[in-house]
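Next up is a structure, given as structure tokens.
A single protein chain has been omitted; all remaining protein chains appear in their positions.
Should a chain be cited, it is by its letter among A and B, assigned in written order, with residues numbered from 1 in that chain.
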Amino acid sequence: MTIADGPALPKLIGERVKRREDPRLIQGQATYVDDIKLPGMLHLAFKRSDIAHGVIRSIDTSAAAAMEGVELVITGAELAEHLGPMPIGTPFPAPDHYSVATDKVRYVGEPVAVVVAEDRYLARDAADAIEVEYDELPAVVDPEAAMEAGSATLHEGFERNIAVESYWGGTGVNPETAQPEDDSAVDAAFAEADVVVSQRMLNQRLAPNAMEPRGVVAHYEPGREYLTVWSATQNPHILRTLVAALMGLGEHQVRAVAPEVGGGFGCKINIYGEEYVAAALSRLVKAPVKWIEDRTEAFLTTTHGRDLLGYIDLAAKNDGTITGLKARIIADIGAYEVLLTAMIPTLTGLMMNGVYRLPVVRHELTEVFTNKTPTDAYRGAGRPEGLYFLERAVDMVARELGMDPAEIRRKNFVPPDEFPFATQGGLVYDSGNYEPCLDKALEVADWQGLLAERDAARAEGRIVGVGLSFYVEVCGLGPSAVVPTGGWEHSGVTVERGGKVTATTGASPHGQGNETTFAQMLADHFSIPLEDITILHGDTSVVKQGIGTFGSRSQAVGGAALISAAGKAGDKMKQFAAALMTDQEVSPEDLVFEDGRIQVEGAPEVSKTFAEVADYAYVPVPLPPGMEPGVSEEAFFEPENNTYPFGCHISMVEVDRDTGETKLLKLIAVDDCGNVINPLIVDGQVHGGLAQGIGQAMFEEVVYDEDGQPVTASFMDYVMPRAADLPVFELDRTVTPTPINPLGAKGVGEAGTIGSTPCVVNAAVDALAPFGVTHIEMPLRPERMWRLINEGGQS
Amino acid sequence: MSEPVPITINVNGRKRSAMVEARLLLVHFLRESLNLTGTHVGCDTSQCGACTVLLDGRSTKSCTVFAVQADGSEVQTIEGLADGDELHPLQDGFWEEHGLQCGYCTPGMIMSAVNLLEDNPAPSEAEIREGISGNICRCTGYQHIVNAIQHAAERMAQS
Partner (left out) sequence: MEIKGEHEFSGPKELLYELLLDPDVLAGALPGVERFEEIAPDTYESTMRVGIASVRGTYTGRVEVLEQAPPDSYRLKIDGSGKPGGVRADASVELTENGPGTTMHYRADVKARGTIARLGGRLLGGVARLLIGQFFKSIEQQVDDRAA
């Protein structure tokens, strides 16, 4: 019996481990979609509508088709013979939506024809040479006006441009009539309230702006009847399912690959027309084809986020007890429903319970078509909107009552002994302990000190404000009952010869660092070095099944699947180890993984190395009775519920009296995402989320003019947060594990985006409160702030 | 379309000659003609900085330069930054401090930082933030990038 005297391996979960993804990325060696070149590859360019709404009268492709090097020019109507309308992933009624418009255009940027040419410049030239004539229709731009009788309509069968209407609350909705059975409790709560705040608020339209634009390479091999699609997507398995369906292929005939993906933030969940078109045209022209989006196209055609108008009423008693909420929400979803469009705004109302005991709620939601780019998920996807409305309203009540914003929240918290907590909307919060998180945030920020600093600054004539928000969000999407694509995740774990481990995950990352965190988990699980582990993802021919990365689900669902598969592989390793140690009468249940060995717990002298056991598993002589050779296991993990992380954000802003420019002086974020696998990566996720939430509060907005022309379609006009716009964020954590998965991890990808937006706007309103300001619409543009300083009131 | 023009550019220490269309952007020359795909394209209005390279030692957005304008110049890209197997201190700093997530803006960000540290070897936090304001990152909120550049500055000061 030999004992390998390897070094003791430190536990890696919870450690600051440098990312294993980085060496290729910092040396320019990673492969993004645009880096892929295939022999004989042709290039696509799209002719897009430059009007918001109109009927296509004629398309003249002759000049384009005559250009040397142009392989094919095809219009939407012609393409419709090869591609049906695009599928969506929600159960709501939706109008037909073709990859390329067939008869009518409904937003600026909607494709009307496609060119296939030998090179990218030529394809662009040819697309520019296509002449399209339209019979223009009035553009529907304002969602409230869109619902009025007499408004132009986008789609037949959708009267007054209404896509979805829902109503819930009171003491319940009759499912037969969809009407509230008894709404009197809501009206009574408002009638009996000491204070009611009512505010119309816009959670404005944003462009996700992943730095890598979208792109696709499709290669249909006619002899094999096999399609490979490389795409900048967050979910290659969903891509495979939908492309196969639209192409009339089986999933066994399609391989989808998400190579290196340069950010997603929700906008790369949707499967877009360009992906279907690339697949169809590759089959048609019998060559690989590539399309890479430029930034202007991204602004016009990649899904936008948010754009919810809220009429919010919040009722409270004089002691700060919140007694009721009414929310009427109008979602401007743009011209079409794409993959998850109609579902996103439904999350807003559900999350408007926040961290509070809210006795009664009435919620009305209307989703409206307008002549704008379709909306879909954008980091936070429904939650930032809801938490913004709620946390602004709670702040307004506090101001009305002269209460400290921290104390009004403390007063209304769901107490820790009430978890799991069922909300008015029917969600069940898994775990929560809000007060320690609030206290830690107040301590880290030195809340009283901040208030004193603000007052001192005001005494000097400066315009300074502090703000606070407390959010809860929902992570770990599924379960399958609520995610139309399926809400599980899949993982495979193979112990290779020599004791190395290859694992696959369907949670396809695009910056989240799963190759590192998942390897940390396996290193601890098997007690082997990190270097002995490879995590593979993003290729449906390697990763057997999967859903994808969105809704902060990588760790809570994907990680749980990984641990489940690792458990199965570990069990088999222990069985092989026990078989190798039959002379010592070892039972698999007695074995543990320890420093590269499989040993009897507490008796390291009775052991085999991990590598020895792995080698035996592949040359199992003799084969233990009842066992198959090899160690390659897989698992699906179906979460029984979502996870509900929470946190408290505090900020301080100063507004320049002369220019109206707002400067964010401080931002403190204390987040609770349950157990943390890698604090370095969690901090990075929070930082990025904060920047995007702050971006919404201060800088970003997609603007259309009254004709539906987008006027913020480049980085010249759409203001992205830059390094000098942001302060050094101060982070801390509390840890309240979730009982929903074996890791106790809740998810953290979107948290920063959710808490920071209301936090910063609350601070800005506080700054301008001495001028009589009670609400400020986002973003905090200098011009808007200057007017409020000089004219008072609301914006 | 115009007649192809002959150019010779020294890229990462190697002379590269080609016949190019006059309208070909330097970034496309690097990516398409030389297969140096580490330099990325993130916008079409020269705002994002993903395509930043060093042109005769100065950080330059390679989407604003025609390949023919770089004729006779020296260009350094992310692929030419490491000294053999030894990472440049900035590459090391970005790795050490988690200065990247999706990695798309990273090559341009690092090349901008190379120029920044050449001009100012010990920049303050504010100077770093100002110095990289021509480069947009959507993932990191910039904080770890600032840390990464500070990390590199300290290491370069020691050596």
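Operating definition for what follows: a residue touches a chain if its C-beta (ideal position, glycine included) is under 8 Å from a C-beta of that chain, and two chains touch if they have at least 3 such contacts.
Since the structure is predicted, the reported quantities are computational estimates derived from the model, not experimental observations.
**Q** Among the chains you can see, which ones touch the chain that has been omitted?
**A** Looking at the entire complex, the absent chain's contacts are A.
**Q** Of the residues listed, A:P710, A:P727, A:G749 or A:P779, which one is in contact with the missing chain?
**A** Checking each option in A:P710, A:P727, A:G749 or A:P779, the one touching the absent chain turns out to be A:P710.
**Q** Go through chain A and note every residue touching the omitted chain.
**A** Spelled out for chain A, the touching residues are 50-51, 108, 128, 296, 299-300, 705, 707, 709-711, 713-714, 716-717.
By our rule, only the chains that are shown with their structure count from here on.
**Q** Along chain B, where are the residues that touch chain A in the complex?
**A** Touch list, chain B to chain A: 21, 23-24, 31, 35-45, 47-48, 50, 77-79, 81-82, 87, 91, 94-96, 98, 100-107, 110, 125-126, 128-130, 132-133, 135-146.
**Q** Where on chain A does chain B make contact in their complex?
**A** 18-19, 21-32, 34-35, 37, 121, 209-213, 260-263, 265, 294-296, 510-513, 680-681, 683-684, 687-692, 714-716, 720-724, 726, 728-729, 752
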